[in-house]
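Below are the structure tokens for one structure; questions will follow.
Every protein chain except one is present and positioned as in the full complex.
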């Protein structure tokens, strides 16, 4: 997709430049930097529990970004499920597998240089493509919010009822699967998995 | 039934008997003996009927073609002339006698069913050879006989001698059969047919362009089958088989197949003077050499084996002078008395518990233990030595007479040189034959020393057969020589005065010389004790014989020869004795000439195979293994490595697609 085509689709007046950002953009950039930094620390830190905590920061930052994009319902769901339950689950998992507290020198596998190469190459390619494609595209955030609870709920229960119910079946299957997988030993291995899915509902 | 039907049944019945015997041998042991004995007897009756109906008149010809077989047709054809009819009667007669004898001889042998079936199969193959009018069908019977001989010589396969002998018999005869097969093909290519009548017609009309090479190639096969020099070495060793087998296969029938084959195709051989001379030389060397070797053997069966070789030499000699009537006449009488000799020798071995003449010469009263064998053996030995009026005299004199006839140069069909060669060798052999026959008789029945062991009476089946066979040995020659020319080519078979006097005189001289030598040496026997007898004399004759064969080498140091100073042969032969006992070291010569080079070649091939060919094979295996090891290194089992590679590939592909899509 060329910039010319993108502008033709938009059919909008000359888009604002990158050099004169609005307040929302500045906030988005700053929170984005924090999120990205937290994510980077989370995947590189040698302290396993810290990694989970930095993940909380990154996921929380993403919730703020959702808010800035006027998707408030998603933002609260993000806080509820990710920050509230997934990270708790992960922490439980770390503890149940007797993850060492403190610095563990072997947190990274011997694959890290290959991983770094692949990740950097992928990042360069993606950023290049995305910037090339969308550098003139503009989101108009004025007007009624696109992601309020009312709007989301209306679209969800008007257009997405069937997939929504199908999803509940999937979650049930996941619940049963988790119980079966962790049934043989202590019952409490399945216990933390169950409320996670209840929360997801 | 027509004569053709009868003739077809003659080889078919023993074949069916053999098949049934092989199938039922284990499950129904009670049927084995009837199945072994009855088919040859029925064949004998049928063959006699065929002979009577044919009556020496025009040959019976019948043929059917089962399926087209390319350019030269192969047909199931019968060609029964006087030769075929009479030889078939002889084969069936000897086979029936041997089967009856075997029921007693191998009474307790656990392998009797397969033995009897193989003998029946052999009989069937020989009858097929005799009656067949198509050379390819003849070859089938020829080869079946070869393989039956292999199995039967190796009947006592527990002994290494029997194993070696069976292999040797098979390989040596096959050595002759390869040129034989090529010769048959060449003959068929020249004549345009495998049928006997058409081949003979082509020979008569001069259509066969290369008679000499074809005759010489066929001669190689004949020499192998009929144990003629230089391919005769297997026959003495084949005595490691049971005695009835020796009687049937290695005396009366199979070895006669080669002679019979030449007799059938004699016009072809006569078309080539070179082939006739070669035949004469072969016959002369075979006769004289084998008679000398027979004089030095210690094993009674080996004496008889060498005498078989010599008598076959007489037959080929008769063929070399172009008289197939004399050859087949001698074949008939020899088949009768040689079968008798072998079967009687089997009885002697059983009674004496040894097959060594040296050991027998130290036994007193052996002849009283086995009077049947004593008398019949005497008759057969007199026939062998060609003393009138026994049957051997008439047939041998007909051979010598034919040779003498050729020396006079009256004949077109045979070169005079062949006549001289055959006559000289035949007279010399007559002397030697009488000598070794006398030696055998004296050593076996005139022994002095300890009393011969008493193993009870011999089975009736064995002794009756001896007397049955003694009748033709005694009277066949005298009764038949006048009527036989009607069956054969019509040439007179009456003994001529000159050769009769010469031959008989030489035979008497040979006998007297041996007797004189024996008189001088027999006193030595008491001074050098010798002898080993079988450990289980109460067993059946086959077991005793197997033990005797197995113990001969350990007891006397050699399978053919014993260090016995009381042997008249030693005195007669003088320094030649040792060489003659070893068969003139022909085996050693063959070892040096053929066996060693073949073994060296085999080891060379093995070396090439192991070191050169296998190197390529191993390299072909090693290269993929190296590649596999290299590839396996990437299979770490680490999921992250795999995902890394997967995603790296995805990135590369995505970038490539982007570059192509944007036209960069």
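Which chain is which? They are A and B, in the order written, and residues in each are numbered from 1.
In this text, a residue touches a chain if its C-beta (ideal position, glycine included) is under 8 Å from a C-beta of that chain, and two chains touch if they have at least 3 such contacts.
Here, contacts and distances are computed from a predicted model.
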item	value
Protein name, per the UniProt record, of whichever chain is missing from view ("Beta-ketoacyl-[acyl-carrier-protein] synthase family protein", "NADH-quinone oxidoreductase subunit K", "Na(+)/H(+) antiporter subunit C" or "Xanthine dehydrogenase molybdopterin binding subunit")	"NADH-quinone oxidoreductase subunit K"
Chain A residues touching the omitted chain (full complex)	9-10, 12, 18, 22, 24-25, 28-29, 32, 35-36, 39-40, 42-43, 48, 51-52, 55, 58-59, 62, 65-66, 68-71, 73-74, 77-78, 81-82, 85-86, 89-90, 92-94, 96-99, 106-112, 114-116, 118-120, 122-123, 126-127, 130-131, 134-135, 137-141, 143, 146-147, 151-152, 155-156, 159-160, 163-164, 167, 170-171, 174-175, 177-178, 181-182, 184-185, 189-190, 192-194, 196-197, 199-201
Residues of chain B in contact with the chain not shown	632, 635-640, 643-644, 647
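We take it that only the chains that are shown with their structure count from here on.
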item	value
Touching residues on chain B, where the partner in the complex is chain A	638, 640-641, 644, 647-648, 651, 654-655, 658
Contact footprint of chain B on chain A as seen in their complex	109, 111, 114-115, 117-118, 121-122, 125, 129
